[in-house]
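Heads up, one of the protein chains got dropped from this complex, but the rest are sitting where they should.
This part shows chain A:
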Amino acid sequence: MMEAAKRWRVSAGETEAWMDRAVDMAKDALENGEVPVGCLMVYNNEIVGKGRNEVNETKNATRHAEMVAIDQVLDWCHQHKKEPEEVFTHTVLYVTVEPCIMCAAALRMMKIPLVVYGCQNERFGGCGSVLNISSATLTDTGEPFQCIAGYRSEEAVEMLKTFYRQENPNAPKSKVRKKEFSK
């Protein structure tokens, strides 16, 4: 972690600019009935991947913003004939919400060194809220990554609240469901 901190420093201005874009992605998700999380992956000062939640769209509950962005970076590497490992190990992720346990594990496997995020993810967070996948040394998969939290976190929380207030039409209705099953 110390090493990562030395190698990966992002200026406040840079962070502001990228996080603004990530927040826009989250807004787009919200407008499309998806959990409002948006992210960017930045390599050499260039956006090489961006994503927002696409769970409803793809009918795949693992299509979180980070997973979408990782796929885009892989495509970018393919198009630009770059080694994914070289690119990912020099890429910073800007995301509006703390990555969940699944995404944190994926980021480790891709060896992303630094994640800048907005608000905590109390339900699923993998960078300290529920589990600490980001800094765990025990898992023998991938590399730990450094986190910088708190950029535009109030807005990120506000968007999540708006989303959950809408009462997700896709959330399972546990008891009612059972009755429907037995029909």
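Following the convention adopted for this analysis, contacts are C-beta pairs under 8 Å (C-beta built on N, C-alpha and C of every residue); 3 or more make two chains touch, one makes a residue touch a chain; residues count from 1.
Convention: contacts and distances are computed from a predicted model.
K.L.:
If you look up the hidden chain in UniProt, what protein name do you find among "Ribosomal RNA-processing protein 43", "Light-independent protochlorophyllide reductase subunit B", "Origin recognition complex subunit 4" or "Probable inactive tRNA-specific adenosine deaminase-like protein 3"?
P.N.:
Missing chain, per its UniProt entry: "Probable inactive tRNA-specific adenosine deaminase-like protein 3".
K.L.:
Have a look at A:N32, A:T58 or A:T162 and name the one touching the chain we're not showing.
P.N.:
A:T58
K.L.:
Taking the entire complex into account, which one of A:M110, A:C127, A:C147 or A:L160 touches the absent chain?
P.N.:
A:M110
K.L.:
Out of A:A26, A:M41, A:I70 or A:L93, point to the residue that touches the absent chain in the complete complex.
P.N.:
Only one listed residue reaches the unshown chain, and that is A:I70.
K.L.:
Considering the whole complex rather than only what is displayed, give the residues of chain A touching the chain that is not shown.
P.N.:
54-63, 67-68, 70-71, 74, 78, 84, 100-103, 105-106, 109-110, 123-124, 126, 130-131, 133, 138-141, 170-173, 177, 180-181
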